[in-house]
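Note that this complex is displayed minus one protein chain, with the remaining chains in position.
Chain IDs A and B follow the sequence of writing; residue 1 opens each chain.
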Amino acid sequence: MTPVITTPYVTNYLTEHFADDGYRTLKGYEAKGGYQAIRKALRMEPDDVAAAVKESGLRGRGGAGFSCGLKWSFMPKETDQMKVLIANADESEPGSFKDRIILERGPHVMLEGILIAAWATGSSRAYIYVRGEYAHPADCAERAIEELYRAGYLGRNCFGKKGFDVDIYVHRGAGAYICGEETGLLESLEGKKGQPRKKPPFPAQYGAFGLPSTVNNIETFAHVPFIIDRGVDWFRGIGTEKSTGTTIFGVSGHVERPGLFELPLGTPLREILGHAGGVRHGRALKGVIPGGVSMPILPASDLDVPMADEFLAERGTHLGTGGMVVMDETTCMVRVACVVSYFFRDESCGQCTQCREGTGWMNRICQRIEEGRGVPADLEVLGDLPGMLEGQTICAFADAAAWPIGGLLRHFRDDFEAHIRERKCPFPESFEL
Amino acid sequence: MPKITVDGTEYEVPEGKMMLQALDDLGLLLTEIDIPHYCWHPKLSIDGSCRMCQVEVEGTPKLQIACNTPVRDGMVIRTNTEQVRTAQRGVMELLLINHPLDCPICDQAGECKLQDFAVRYGLEHARTRDPRRPAKKGTPLGPTIMLDQERCILCRRCVRFCREIPKTGEIGVFARGDHSLLEVFSGMELDNPYSMNVADICPVGALTTRDFRFKIRVWFLEDRETVCNQCANGCNLYASVAYNKVYRYLPRRNDGVNETWICDYGRMSYRTIRENRLDEPRLGRSTATYSAAIRRAGEGLRQARDSGGRIVGVGSAFAANEDLFVLRQLLDGLSAGPGLLVVPTGKADELLIKEEKAPNAAGARLLGFEESSGPVGPAAVALVLGHALPAEAFEGVETLILIDTHRSPLVERADVVLPARYFAEKVGTFVNHARRIQRFLPVVEPVFECEPEGQVLQRIAVAAGLDGFSGTYDPFEISKRLAEEATAFAGAELGTLDDQGQEIP
Partner (left out) sequence: MTPETRKKIETLFERYPRKRGALLPAIYLTQAEKGYVDREAAQDLAELFEIPPVAVWEVLSFYNMFYTEPQGRHHVYVCTNLSCSLRGARTMLKSLEAHLGVKAGQTTSDGRVTLGHEECLGSCGTAPMLRVNSDYHENLDTDEAKRIVDSLE
């Protein structure tokens, strides 16, 4: 079964050749100038490579937006231990479907980024953690890795550089959103339940198998070859001052043309929506989730916000993964709350009291309100719960579970109150639950 | 050493520790400084999941968990701000939404952290309208432990215990999120020599010992200090007592001996206080009075001495140093040569359980008792403490005088039998395998007439016509003499020992 090819409708440097089938192969990739950046990096000092990435302003594309170069600098320099890189392709944040396309259509650009990172951080081992459901994308990555071994680009003395030894393996997850959280991922990689680790210790000191480790999203890695190849100034020229480069925005939900769009960070939301053909059936917009369902929703009035974290933060939300979910005027926001809270209830790893118990409670209340059995006291508890979860747990999952509920109540409290008042769902045309 | 300030008071704390550990090491936790916690346990790895121990650290906007925050010099910590209280209330409320609150029939009631903290940090009313998550009511988890799954708050103390201490790892948490359930692998049981410790460390009533279940409400119990007498480790214990009866043993923390654990065998040995006790003096097959038996014993010894017959003394590794000291003096007075010692042995492990299955073999050796494995006889009289010997060992012994606490086949063989107080009924000291001298105190009164071995021996000595044995047996006084006469015991007197004991050179 060949998957539907969803190469981006709008491309830029990163996805420029994704529509080209040959680009998935080593030969095709090299024909487009691939694996020149790693050769260039190998002529530089590792510290200079790391410094360039830091200066480029590249921020992580996995959701938290942390400076990539800064993270690399946490890796210990003086150590006899093997250092490990982890490319996070767990992509399970609802509304996000960009990493899949990198695995399927541009695995070599990701691999080249990993190799450059290995050089910059002195790592000799990398794992690409691919969510279990991405069987086909994982196969694509594995094929690309095999090609590299055959070409002598992986293993010992990669690219002829003496002492530059790197092994890369694909590790498949098995269906657990929390394994996208970097320490949940580490546990899963070690063959355990994907329950995030308390910090300290931090992965750079005690990561995969207790070894110094760095976790980056695969898209983050995929930007790196372009930074090395085309230069820091070029990269800084794209995007905003604080959010440099492009990202692969995903648009789904009630739009005419859902899909992926590689655009500079800071592109206004309205413009991205335009690329996606606008709201479906000429309907009015009700709200947009900007970057995966963990991120608080934006009301239709916020359409002009530039899609970069610094601007979204002013509006009480975040860029997240850039996976936008669009909802038209028919949408019942209580149903949205039901879907989202069910997800977090189902996916909580269950360690922390607030997250384990709070996600279930939020979901039960949303469900009850949707079914017309809610009472005003329910809304009061639902209003308190996000505050009880946020910022108090081992990992940011609890925040991710709290934020969307907080956001929905902030902007669409009327929807909830109407359900309680009318004792039924007042949105007959809304999507079916 | 770093200095930290907690709620306005400055403390010097050990370097490089986590906050809770550091405060606990100083004995401040839950005494002076109130940081409630569920998942943290001083002797287990840090879990950091219950989130009950959150505190405010100056300069850090988010609350920090005290169990996993390293102390730094100059750190300013607050444990009772509004932000902390709100967080604690949140955790309590969330823990309780799926908790059955069946306190009236829960064995943990009265010593339950959920009850305690709910009163202190919780909300006044329940706000949940939902049914609780389905889970199993009391089911056996193995031969020793019951699990009430619905009461479990998933702190994973028990899981970590089984993985880290006995390293048997029988327990796990299955599934995830709010479906998570504590379980054992199907068809397997929680069954290891230390299994019952999980009931002690479970902060709620999810794990209870099958032995103690439904026996008595804990508020009737008083915990009294004692030590275990079942092997040479000498684990520190509390005996929980009501109506002059010990209902259970609990481990008492002593980092130099047993940390916070005890073995199941030792734990169950509280039963030896009541079971199978030797409860009447005997002369041959018939019951006698205490004084008649003592008279007979004294006569036997005098006759043997006067006629030049061989007298053998046999000490016991179950006896206290003070009692053994009296025996030694008595044997000296009779010019009988050093007492013998027989130490029962069995399997040992790397954790607590020692090969020598008695509490005071080391003490007896220090007092000059000599190990023997062969027959005791032939002899005119054998004067025997304790019951570690088979009857066959006494072939060729004309008169066997036995002072003992429990029934044994030897009782049938003995010519004079004198019941003695068990260690739980008196005061004294034992020396454990690592030469730590530890005191034990009376936890109950004997329920029939009996005296400490030392007292019995003194009376026998008097009856045998020996000087210097009159008066009441006073273990404190004897301990002082012991400290003067036996160098090993110097500076380790009963009267000055504390509840942690002390190592002797």
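Everything below uses one rule, namely that a contact is a pair of C-beta atoms (placed from the backbone, for glycine too) under 8 Å apart; a residue touches a chain by one contact, two chains touch by 3 or more.
All values derive from a computational prediction rather than experimental measurement.
Engineer: Taking the full complex into account, find the residue in A:Val53, A:Cys68, A:Val325 or A:Leu389 that is in contact with the omitted chain.
Structural biologist: A:Val325
Engineer: Quick one: say which of A:Lys27, A:Lys77 or A:His136 touches the chain that got left out.
Structural biologist: Within the whole complex, the residue contacting the unshown chain is A:His136.
Engineer: Check each of A:Arg100, A:His275 or A:His411 against the chain that is not shown and name the one that touches it.
Structural biologist: Of the candidates A:Arg100, A:His275 or A:His411, A:Arg100 is in touch with the missing chain.
Engineer: Touching the absent chain in the whole complex: find that residue among A:Thr15, A:Ser73, A:Ser188 or A:Thr393.
Structural biologist: A:Ser188
Engineer: What residues on chain B make contact with the chain left out of this view?
Structural biologist: 163, 168-176, 183-188
Engineer: Under the stated touch rule, tell me which residues of chain A contact the chain that is not displayed.
Structural biologist: Given the touch definition above, chain A has residues 1, 3-4, 6, 82, 91-97, 99-100, 131-136, 169, 171-177, 188-194, 208-209, 211, 250-254, 258-260, 289, 293, 323, 325, 327, 331, 335-336, 339-340, 343, 346-347, 349, 431-433 touching the missing chain.
Please note the rule applied: only the chains that are shown with their structure count from here on.
Engineer: Hey, how far is the Cα centre of chain A from the one of chain B, in Å?
Structural biologist: 54
Engineer: In the complex formed with chain B, which residues of chain A make contact?
Structural biologist: Chain A residues touching chain B: 176, 178, 193, 198, 200, 345-354, 356-361, 364, 368, 375, 377-378, 381, 387-388, 391-394.
Engineer: So in the complex, which bits of chain B are touching chain A?
Structural biologist: Per the touch definition, chain B meets chain A at residues 46-52, 54, 62-63, 65, 68, 70, 87, 90-91, 93-95, 97-98, 127-130, 133, 153-154, 173, 175-180.
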